[in-house]
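A single protein chain has been omitted from the complex, and every remaining protein chain is retained in its original position.
Chain nomenclature is as follows: A, B and C, assigned in order of appearance, with residue numbering initiated at 1 for each chain independently.
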Amino acid sequence: MTTTETNKKILDFDYQLQQQDESFPTLSVLNNEGEIVDEEALKRANLTNDDLVEIMKRMVMSRQLDIRSTKLAKQGRFGFFAPTAGQEASQMASSYAFNDDDWLMPGYRDIPEIVVKGWPIWKAILWSRGHELGNVFETEDGKPVNSWMPQIIIGAQYVEAAGIALGLKKRKKDAVVYAYTGDGGTSQGDFYEGMDFAGAYHANAVFFSQNNGFAISTPRKLQTAAPHLAAKGWSAGLPSVVVDGNDAIAVYLAAKEARAWSVAGNGPVFIETLTNRLEPHSTAGDDPLRYRTQADIDEHWKFEPLLRMRTYMEKLGIWSEEIEQAYVEQVNQEIDENIAKADNVEKQKISDFLKHTLEVPSFAMTEQIKKFEEEGK
Amino acid sequence: MTTTETNKKILDFDYQLQQQDESFPTLSVLNNEGEIVDEEALKRANLTNDDLVEIMKRMVMSRQLDIRSTKLAKQGRFGFFAPTAGQEASQMASSYAFNDDDWLMPGYRDIPEIVVKGWPIWKAILWSRGHELGNVFETEDGKPVNSWMPQIIIGAQYVEAAGIALGLKKRKKDAVVYAYTGDGGTSQGDFYEGMDFAGAYHANAVFFSQNNGFAISTPRKLQTAAPHLAAKGWSAGLPSVVVDGNDAIAVYLAAKEARAWSVAGNGPVFIETLTNRLEPHSTAGDDPLRYRTQADIDEHWKFEPLLRMRTYMEKLGIWSEEIEQAYVEQVNQEIDENIAKADNVEKQKISDFLKHTLEVPSFAMTEQIKKFEEEGK
Amino acid sequence: MAVKSYIDAIREGLDLALEKDPDTLIFGEDVGQNGGVFRATDGLQAKYGEDRVFNTPLAESGIGGLAIGLTTQNYRPIMEIQFFGFIFEVMDSIAGQMSRNRFRFNNTRHMPIVVRSPYGGGTKTPEMHADNLEGIVAQVPGIRVVMPANPADAKGLLLSSIESNDPVIFLENLHLYRSLKGEVPEGYYTTPLDTAAVAREGKDVSIIAYGGTVPLALKAADTLAEQGIDAEVLDLRTVSPLDIEAIGKTVQKTGHVVVAQEAQRLAGVGSKVMAEISERFILSLAAPIGFVAAPDSIYPFPQAEGDWMVKADDIVAKAVEVVNYD
Partner (left out) sequence: MAVKSYIDAIREGLDLALEKDPDTLIFGEDVGQNGGVFRATDGLQAKYGEDRVFNTPLAESGIGGLAIGLTTQNYRPIMEIQFFGFIFEVMDSIAGQMSRNRFRFNNTRHMPIVVRSPYGGGTKTPEMHADNLEGIVAQVPGIRVVMPANPADAKGLLLSSIESNDPVIFLENLHLYRSLKGEVPEGYYTTPLDTAAVAREGKDVSIIAYGGTVPLALKAADTLAEQGIDAEVLDLRTVSPLDIEAIGKTVQKTGHVVVAQEAQRLAGVGSKVMAEISERFILSLAAPIGFVAAPDSIYPFPQAEGDWMVKADDIVAKAVEVVNYD
């Protein structure tokens, strides 16, 4: 190109906006009808039937957890719960690409990802109810679960993920950190700083933004003029992918490729999963009909991720209504057992809180510990 | 493209990094030798000879201000000064594209931009020395200067610029805010949030990052893995330009086009000016030879912006050594007068500081004001 | 006068401010169509339009910068921080920028900004939603920190805050939003800033409280009355600046002081009140100052909030101790 042509293109801002739009096509393997649209990609995903069954089970488990949690919350037996229906592929197929050694940085909506990493459901319930024991990140048999607590401060998990990523690189681990935020989360300064730091150190990280269309009541388009959130990954020099977030196979493929790239020492990757929040923002009084229509919600239910995966797997002969029903029952029984377990946990003590604030308590804290211990609190 | 082809491209991360690199070519009109490399762009810049002379004068003024400030600082007659040599095109040609009605959000290194907006030099000196009167943003004859004080907190000017941009849009003004930060500044969360807010509101703003190669001692490449800082503008959906920051005509052209685009209601534009910091970070003890070589500095002096502009304008017959010499003398006399003026300003009073902290002082402040007034302080 | 809830009084105040001055703007996360997560701005976007009441992207520092920038165009921003625990994201805008600008510009520019935000415990929110962080912002020169303890004050102090040409952090007690109702005068009125109110007169002991602790102090005073102790309750209302004269008056009157706050002992503004007394009015004291505050742990997880928080009985016990000291 001549300088004149180049300069002209640089100053053609309309063209540039178009370029921003076109630079991020959507990765897609399984379409809305449950048909494979890219056989090559499917091969590249390299999922055995067992893998497919496991991903489907995780999605079903997540859906059941969502249904039960929402119900329990309505009865006042849950504290805070952020529904996950609609995001099962985005959460369960993405996290399936990671190992025990990888570190998870979840947001408040990413409870299912921690659960499949080994966090017992009763702990998730305790976290939700507000009990310190929920945040002991160990499996039932005492093995460490490489996860942070679900982050409430939107963005904080991204800067912290950069530190884990750098640490894994320094320790020469074959592992990455994988961090989640929402579409709203991409507006926070920490979101950019986290990706930028991890990128600058070429550290081991995969960053996800689950674009579910809303930040509480605020629609995605009010967050940013960027046509694709994926463009935000470019601000840190990261390869950035938009994926159909209701397509479990495509989500898995993107996550797997991203992890492989990062573990190989190439630096982090950013993935935007296009999905939808089919339920209220949380169980704390949100009413979606204040800011979106029932028709819009109904429309999105048609593309929810379990539907198409079910169709595909039934065609493959590896899934059926009966299998699902049996599994649903199993999951629900498990949930029941976990609720019982959570119900029976000892009351928290203020004196313990004080002992968990500083390793060596202050003079005033020592007085306070004594007082509360005397009161049995 | 078939889905397979598209998917393949999406997952070709190497290709994507190359795309990130190639999406931001450099705008260039006047090359290192002072030759026009794009006549069409020159026409588009639409600079009369008078304009060229004025831009050149501003660059010469800035250089003199830099020389004198640095000297005064060495004598302890200046407080804090961040040298500008090498950045004259980036600062003076960019700001030439804006009007009195436009609002300037400067960083600590952007003193010359405020001066050409009408801020008397003696006030700039007072700002540097640390005197409240420096921050009265009025011309010598009392007209308002639409500028903020030079921002010390890197990034803060960007989020504040978003507010001005939205305000100008709400008031339906034919004006924009233009804000400056450095290459280091592009790592701050506020940098992104500011562009994102202004972008989301399609507000009236032009954002500059002067990429002078260093943030104090930290080289540009340690700030981010992004091959071009301009990519950061894409995170907010802004048209984003890389321009040869030592090429006054190209810088002006980019700024002018950006302003026109934004005033027309299309939203903000982001501009990265490629330049170099030829002197220490500041007069407060920085020694560049601790982190870069003299050879590197010498090399960059060869491409400093005055040189090529001088060559070009001499060829045009509108500039000469004599003209420059005469102007340098004029500027220096002006600076001398301004120094004298600054030297004669009254001492600041603590009691005034207290009156300028809250409109209605607190009980304790009233006591303090009384005490200091009694002491004549 | 009609009886209204604390949050309804706030919404009414916002409505009146928008009606009175076209330069006032309300913005923040979800304040538009959704009316805020607590409905404090419910209906205001419909009434005044998207130009006056609008959502922001999800970034508190951006919201703070937006407010500061808008003042240059003579707007009077009322910005919402969805929960005060998110104040850390906007600390520079508050403590580094808006508070300093009147000074910086030699009094030629000012910052008529109100930062509205809910705080305080007792509603079992997730963590970072209930912390009492007023003591942190009260350490910042150049801003005011206002914490109304009843619906009438909530409305009157809010309107004063909006009229103020200096930045005001206006803290709304989450627990009181719907649990506290009270008489609220009709129409537009202002309640002076920096002025404490005697919420109950008494002669034996002064309970100095603010925000969510004021209703507890009033309850404690009732209990104390049954025990023959006549407690005065001073509601600070504005925790920065403090109303030193009102503090002095009640200390001189009763000679016995209990300072009560919801914040941890090492946080809050209780210590500041005690320091002022120990410097200015110590001779009026007949006993050491009693301090009722939460323990110095991290704000706890919701299930244990009830045990952790200061209770009216704690204030009663401390008041009895102080009164019986001599």
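Observations, loosely collected:
Here, contacts are C-beta pairs under 8 Å (C-beta built on N, C-alpha and C of every residue); 3 or more make two chains touch, one makes a residue touch a chain.
None of the values given here were measured: they were computed from a predicted structure.
Note on the undisplayed chain: of the listed residues C:R178, C:K253, C:K272 or C:K311, the one touching it is C:K272. In the complete complex, the residue from A:L168, A:V263 or A:A342 that touches the missing chain is A:L168.
Shown as candidates are C:N74, C:Q139, C:Q252 or C:N324; the residue that touches the absent chain is C:Q139.
Listed residues A:L42, A:I67, A:M149 or A:I297: the one in touch with the omitted chain is A:M149. Residues of chain B that touch the chain left out of view are 79-80, 108, 129-132, 134, 152-155, 184-185, 187-190, 215-218, 222-224, 284-286, 290-291, 347-350, 353-354, 356-357, 362, 364-365, 368, 372, 377. Across the interface with the omitted chain, chain C contributes residues 85, 88-89, 91-92, 94-96, 99-100, 103-104, 127-128, 133, 135-136, 138-142, 240-241, 264, 266-268, 270-272, 274-280, 282-283, 285, 288-291, 296-298.
Counting the whole complex, the residues of chain A in touch with the unshown chain are 103, 132-133, 135-138, 146, 148-149, 153, 156, 158-168, 170-171, 173, 177, 189-190, 193-194, 196-197, 200, 353, 355-360, 362-365.
Convention: only the chains that are shown with their structure count from here on.
Taking the CA centroid of chain C as reference, the farthest chain centroid is that of B.
Taking each chain's centre as the mean of its C-alpha atoms, chain B lies 40 Å from chain C. Residue positions 189-190, 193, 196, 200 of chain B are each in touch with at least two other chains. Shown for chain C are the residues in touch with two or more other chains, namely 57, 59, 61-62.
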